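Shown here: the complex without one of its protein chains, the others still in place.
As written, the chains take the letters A and B, and residue 1 is the first residue of each chain.
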Amino acid sequence: MSEPILEVSGLTACYGMISALKGIGFYVNDNEIVGIVGPNGAGKTTLLESIAGSMHIKEGQINFLGHQIERWPVLKRRQLGLMLVPQEGNIFPLMSVKKNLEVSVILSNRAKKEELIDRVYKLFPVLWEKRRQIANTLSGGQQKMLAVGIGIASNAKIMLIDEPSIGLAPKLVTKLFETLKKIKEDTGKTIVLSEQNIKVLNIADRLFGLEAGEIRFDEKTENLSRDVVKDLYLGSIS
Amino acid sequence: MLLLPSLFVFKGGYLQEVTGYVYLFLIQGYVAWFLFFKSGQPFFGYSVTMAIGAYATIVLTEMFQWPLFASIFIGAVLATVIAVLMFLSTSRARGFYVSMASFLLAILFPKLIEALQPITGGRSGLYFGGLTALVGYKTLYLLVIFLTAAIVAFFLWIMGTKTGRILTLISENDRLTQTVGLNTRKYKILAYSIAGFISGFGGALYVNYTGFISSVDIEVFTTLYIFFIPLIGGSKVFYGPVLGALFVILIPELLVPVERYLRIFFGLIFILVIVLLPEGLAPNIQKLLRKMNPKRA
Partner (left out) sequence: MILNGIITGLIMGGILSLPVLGVAVIYGITGIPNFAIGVIGVFGGFLTWYFLSFNMGIAILVGVVFCFAIGYIIQRILLTPISERGGDSTLFFIITVSLGFVFEGLMRAIFPRPSISLALPRIGTINIAGVTVEGFKIFALLFALGTLVIIRLLEEHTEIGKSWQATSQNLKLAKLIGIKTNRVFSIASGIGCALACVGAIFWGSLYNLNLMTGWDLGFLGFIIAVVGGIGNIWGGIISALIMGMVMSFSGYLLGGMWQSVILYFIVILVLIVAPKGILGSERSL
């Protein structure tokens, strides 16, 4: 619990001339849920993509499980145990739900594969019911569940989820967050999620406040008052 | 422009012949420079417009006994018509399909010339006296240089006018230009007309100078060859095609002993040039030029 498994320091990334991250430093401990909060354009997505390797960084170090991974390709980071569930384009649209999950367990061994897929079905029973349906015919909420399901099926040590609550009805947000908490408790996984939704306070162990590419606060959730977070960093409130 | 008169010095037989080719392809290269790089129109039918100008000139003078200058003019007009038709018929499609349709036309055309062997001579080609018989070889050579210079000057002039600036705008952002309220279609048709006419005229000039044309001369390789004149030389600067034409024509002359490997060599050069310019075709070319300039000057 005390030893950080992911440590980021001095992370800088740019889109052309505009710098999106200005020397970010933070850490994530084993088996915790960390929320990255901040308004639109704060750099949340850029940060997650930089860690996952799909965004090219300018400077900085990323240490994961004792490896300096900042120059590694996506695949190598994935093999070490990092998985990003992107905000958009997070399913394979023309494949059935079942196939979506089958392809996501590609790195696991044969025996583990079925177990992982079963776990996803248990967490999201609706995916089991719709397993034969083509993914892009699912409702928005179901597609989101599938996206998170793909993340779970990947069986990564750390799952990075980019704004899972966006476009979801309030009831579903609560349910999804509860599921994430359950995943953490049942499987000992670590979850990092970027959020604008205040409900993230209910599940996160720690919160980072991100604004204009810089870290503004880093606090244990119990030390943060709801209003402080709300006033400073959260855009949409539900 | 300043580069051109200096080459008048060469008047020997072989050098004259070779530089003559440089000028003739330079005309086509500037057409590609104007249409593809400056106006952003994805056209790959340069060998077709050139061939139409050439064949129309021969067929009209030899078979229909038309006066030479009328034939040249009609040949250029026919090339214009084909270029504009190509644009109009593909204007609904996305750029890539326009490139493909015009490239397929460049594949089709030599086949058509071969199928029409009784008229065009097919692979065995047609001989043509034309202007050489009229004014002599040396005068014609000077005429070619003079006309090339005039055509280059014309292209430079047009890129400086309002029309030219609108074409540049179209090449940079077609949709934006449309929303600004300009009739981009009109300007594109104009660009295709100019390109078609000059390419056709250049083709007519080519066949007058060489005195011979066959389906082999206008194979699809020719169109790529022409396209790479501005690309290799540098499309950002006006003298780019001059360097490109020198390169594309002079290198094969130097490589005559290993002629059978010419296509391999050019294919590889083409790929290398593109790979060295990762952001696309036009940008960074000056950097490349700086690297290549001292070697070639």
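By our rule, contacts are C-beta pairs under 8 Å (C-beta built on N, C-alpha and C of every residue); 3 or more make two chains touch, one makes a residue touch a chain.
What you see is a predicted model, and the numbers here were worked out from it, not measured in a lab.
Trainee: Identify the visible chains that the left-out chain touches across the whole complex.
Mentor: Within the full complex, the chain left out of view touches A, B.
Trainee: Which is it among B:Trp157, B:Phe212 or B:Tyr261 that touches the chain not included here?
Mentor: With B:Trp157, B:Phe212 or B:Tyr261 as choices, the missing chain is touched by B:Tyr261.
Trainee: Could you pull out which residues of subunit B are in touch with the chain that's been left out?
Mentor: Looking at subunit B, the ones touching the missing chain are residues 42, 89-90, 92-97, 99-101, 103-105, 107-108, 111-112, 114-115, 117, 220-221, 224, 227, 260-268, 270-271, 274-275, 278-281.
Trainee: If you put the missing chain back, which residues of subunit A would it touch?
Mentor: Listed in rising order, the touching residues are 52, 54, 74-75, 78-79, 83-86, 89-95, 99, 102-104, 106-107, 150, 154.
Here is the rule we use: only the chains that are shown with their structure count from here on.
Trainee: Nearest whole angstrom, what separates the Cα centre of subunit A from the Cα centre of subunit B?
Mentor: Inter-chain centre distance comes to 55 Å.
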